[in-house]
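Let me begin by presenting the structure, written as structure tokens, before commenting on it.
Only one protein chain is missing; all other protein chains are in place.
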Amino acid sequence: MATVVQTIQRASATTIAGLAEAGVATVHEAQGRIGCLASSMRPIYPGARIAGSAVTISAPPGDNWMVHVAIEQLREGDILVLAPTSPCDNGYFGDLLATSAMARGCRGLVIDAGVRDIRDLTQMGFPVWSRAISAQGTVKETLGSVNVPVVCAGQLVEAGDVIVADDDGVCVVRRADADTVLAAARKRMEAEEAKRQRLAAGELGLDIYDMRGRLEEKGLRYV
Amino acid sequence: MATVVQTIQRASATTIAGLAEAGVATVHEAQGRIGCLASSMRPIYPGARIAGSAVTISAPPGDNWMVHVAIEQLREGDILVLAPTSPCDNGYFGDLLATSAMARGCRGLVIDAGVRDIRDLTQMGFPVWSRAISAQGTVKETLGSVNVPVVCAGQLVEAGDVIVADDDGVCVVRRADADTVLAAARKRMEAEEAKRQRLAAGELGLDIYDMRGRLEEKGLRYV
Amino acid sequence: MATVVQTIQRASATTIAGLAEAGVATVHEAQGRIGCLASSMRPIYPGARIAGSAVTISAPPGDNWMVHVAIEQLREGDILVLAPTSPCDNGYFGDLLATSAMARGCRGLVIDAGVRDIRDLTQMGFPVWSRAISAQGTVKETLGSVNVPVVCAGQLVEAGDVIVADDDGVCVVRRADADTVLAAARKRMEAEEAKRQRLAAGELGLDIYDMRGRLEEKGLRYV
Amino acid sequence: MATVVQTIQRASATTIAGLAEAGVATVHEAQGRIGCLASSMRPIYPGARIAGSAVTISAPPGDNWMVHVAIEQLREGDILVLAPTSPCDNGYFGDLLATSAMARGCRGLVIDAGVRDIRDLTQMGFPVWSRAISAQGTVKETLGSVNVPVVCAGQLVEAGDVIVADDDGVCVVRRADADTVLAAARKRMEAEEAKRQRLAAGELGLDIYDMRGRLEEKGLRYV
Amino acid sequence: MATVVQTIQRASATTIAGLAEAGVATVHEAQGRIGCLASSMRPIYPGARIAGSAVTISAPPGDNWMVHVAIEQLREGDILVLAPTSPCDNGYFGDLLATSAMARGCRGLVIDAGVRDIRDLTQMGFPVWSRAISAQGTVKETLGSVNVPVVCAGQLVEAGDVIVADDDGVCVVRRADADTVLAAARKRMEAEEAKRQRLAAGELGLDIYDMRGRLEEKGLRYV
Partner (left out) sequence: MATVVQTIQRASATTIAGLAEAGVATVHEAQGRIGCLASSMRPIYPGARIAGSAVTISAPPGDNWMVHVAIEQLREGDILVLAPTSPCDNGYFGDLLATSAMARGCRGLVIDAGVRDIRDLTQMGFPVWSRAISAQGTVKETLGSVNVPVVCAGQLVEAGDVIVADDDGVCVVRRADADTVLAAARKRMEAEEAKRQRLAAGELGLDIYDMRGRLEEKGLRYV
């Protein structure tokens, strides 16, 4: 059943660039507060903000063989998304694989497991979101699959879905929804800008969002 | 039972400034090794060291409505302290709320849940201590309370208590004890300075603190 | 049974320096993918890469008395390794102890518990790998042992073993194996350099490592 | 976007009964070692072994409103599967809801959150697999969805998929694969029976599965 | 600052008995969904349901000296509540202490740490709710306090508060609120009984609680 799907559809480069600019929090709100991976997924260094098309990897615990297979499937602008088939914090990925992935145009890695060579990856500017940092190496003995649907850190990710990642974590956008979500995200950003200025001037959210009546109606008591 | 207490007492600004200078580790020792919040509470960026008066929020899981209510209660020098009524890692707070809180003089946020817009908060210099970073948004449907006693990350916090927070974590000082604790902290810092110089010169703690006799008496065996 | 072993054997300074240069990931691979401490052990600041001889401490929960005892046993180039006898996240160690340890030539601390005074330790350049940061102080009431074998973060560490630590975590090398491991690490680094260049040029790991035949034989299906 | 899908397809009652008889471990092996929910999902009492069609619930943290909505969608032989949209251990479900669900023919509940009224549920014989037991109640303020695809404890579950649950945990079988998986499970059970007798008689797995040659070839050394 | 408060006020025996009968889930709902200790607190054996007055213990990590001190303060019908001053899973309590506590009329133990001698405690019928079972013993070197306010598993407990504990976990009721809460709990139980019969007869919660209009108004879509 170990399978490599070689042809996947991707969202347009423009849409993906727009989603990267919007960032994780805005994108996730824009699509109805869905799509965030678990908060255990943290960047290995601060400041990166990327979006790209998911090339997915389903890998056995402690076995990174399929990463090599997946790298061949990468296109410019892709992001690797690795989900182990059971919890594992091993360092599946390091500077050699990053070198190879970057040479294929890969923008980063999202992995619900461990990563290593943190210093090198930071210097190379190859961002990773992972749930662990671990030097513990892996073997290459058991097959997995590439570009099949995976559940990564609590979210279903299908090959070609758009992954957005920044200091707030990681969010997945269904490929088919990417344009709609981008439009909603842009609308949201504009609305926020106006609110930000009023809040900075000292106006209260209670008044801007007209909350006082509803709070009273629900029974909030001021003493 | 959802209540907003509008009048709270605060420690003096001078006392609070002194406690900020002393820092978390010293303050907690000075009051008898009590008051530290759980070590799961981590700053979103390194280097901040603040103290302020607690404005407390008891909020339902996944609902940040009460943050808006609490912001109206803020005075210059306050710190928001949010405790969810059951474990939740959602991002209750981001850059818009921070903008609003800063406009009211708020010095930072301590939250036993998640926070988001990390990049913006860092650029704004609004420090947060949280147990999670998460873009997952919240709703505004259920009431909570403001300025009632809460248990936050394992410690009771009452409105007006002094919160001290730095890279070591967060500590709470009862408002009524603040002056006494500050005095003890200052005494401790002076004593430490003298010891630091002797230790740097190569003298041993075993000798400075005269521990050898008691170690022998307890039965420590050198081989 | 509380014991301090005063005479321990150490690896040569040259070997230790070589292992530091190789770093955790390479060293652990070079010795057959063993020796990594649990991934919960994280550095308090990024960028440090050290190796040194272990001076071990077995300490009761919430009691740092034995750290003072251990500091007397330190030689130039040693690393303190503290394992609590049951899980504890207290801040056993801070800037005063670091001052004392540095005065004795200590290069860093590996502790399966908490540490505090993070800001000071960072400014002093005293690196620590710990599973927690906590201001919570400890007492000095109960004996432990120094330079006895301990299990720290899942690995057996004996006094005089070589500890290697960097941004990827911590690895232990048996003292007697240090030279062999260093030789293997150097061989590995050379081999990696050649591969890195080929990968950077766009060659695939699938081809460099000649994996295609074995993948097919195991049944990998391309669709 | 809150949606209730009212028409779902189910596997045949005979197939479902067969899968219940096979149990979780066998079913998961029979479909290629996939489908197991996270091991944090534990039964509230030992001994239950069930299978049924999933009626899925996507619910906000701390809000069980959608359980009432889902109960209306239940048919004889169904199993409720609840996934909160972010981690939450509240007790979403207790004896009243179980009474209602049982009246609709429901066989049990799988919930990646908390459950309560354990004593009553045990007496009623209504089995639950959950990641927490908690008396903490929930509100009914925010919508969710019913019979949409959910990720529950790390596995994608679609309405109508077959859920198998016993003392080993919970496994999901895609509805379309149910017959094939059952056939494979039966074959497996027969093969196991023969092996069990040989193993009980003292024969070794090393010999039964003819492993000695391959172990030697891989380099296993006997000393 | 180590203190033993010798005189505490208790709720009436009748009130306490009534709360025990109501059980944790009902009591917690009756007082407005507050008071539940963290869900990590589990009974060592199923089936116990007790209520009693809290005799509180604040104890250092790995030190059970204060349990002996607390036992002297016990009255018929009390429950020991132990909170360590920092996280610790040691076995603070076993069959000898239980023998002593039972001789003083103690009904059980609630401990945010470990307990041991599970087999004996089960045979003696001495119920314990703990977050760990551990044989790891403790010392008697450092003072703590008895009958001071403690935070146990996330809840403030004051000496004399009523503790209710059963298979669903543990709940605390402020002593002064005990009568009011009992009255509310009884009303709730009566209301539930009527609903249970209607639900058992197949009526839906959607109709009994008249939810359909509000669901529609919030935008729930049936497809």
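In order of appearance the chains are A, B, C, D and E, and numbering begins at 1 in each one.
Following the convention adopted for this analysis, contacts are C-beta pairs under 8 Å (C-beta built on N, C-alpha and C of every residue); 3 or more make two chains touch, one makes a residue touch a chain.
Bear in mind the structure is a predicted one, so any value in this text is a computation, not a measurement.
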item	value
Neighbouring shown chains of the undisplayed chain, as defined at the top	A, C, D, E
Touch with the omitted chain, as defined above, among D:C36, D:L96, D:V110 or D:I133	D:C36
Identified contact with the non-displayed chain, of A:P61, A:G77 or A:P149	A:P61
From E:A11, E:I111 or E:A132, residue that would touch the chain that is not displayed	E:A132
Touch list for chain A against the chain that is not drawn	60-63, 85-90, 134, 136, 139, 141-142
Absent-chain interface as seen on chain E, which is shown	2-6, 45, 65, 68-69, 71-72, 89, 91, 94-97, 99-100, 102-104, 114, 116-119, 122, 132-137, 140, 143
For chain C, the residues touching the chain missing from this view	1, 32-34, 36, 38, 85-87, 149, 151, 154-156
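Going forward, only the chains that are shown with their structure count from here on.
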item	value
Chains in simultaneous contact with chain A and chain E	B, C, D
Set of chains whose contacts include both chain D and chain C	A, B, E
Cα-centroid distance, chain C relative to chain E, in whole angstrom	42
Residue numbers of chain C (touch at least two other chains)	89, 134, 136
Which pairs of chains touch, using the document's own definition	A-B, A-C, A-D, B-C, B-D, B-E, C-E, D-E
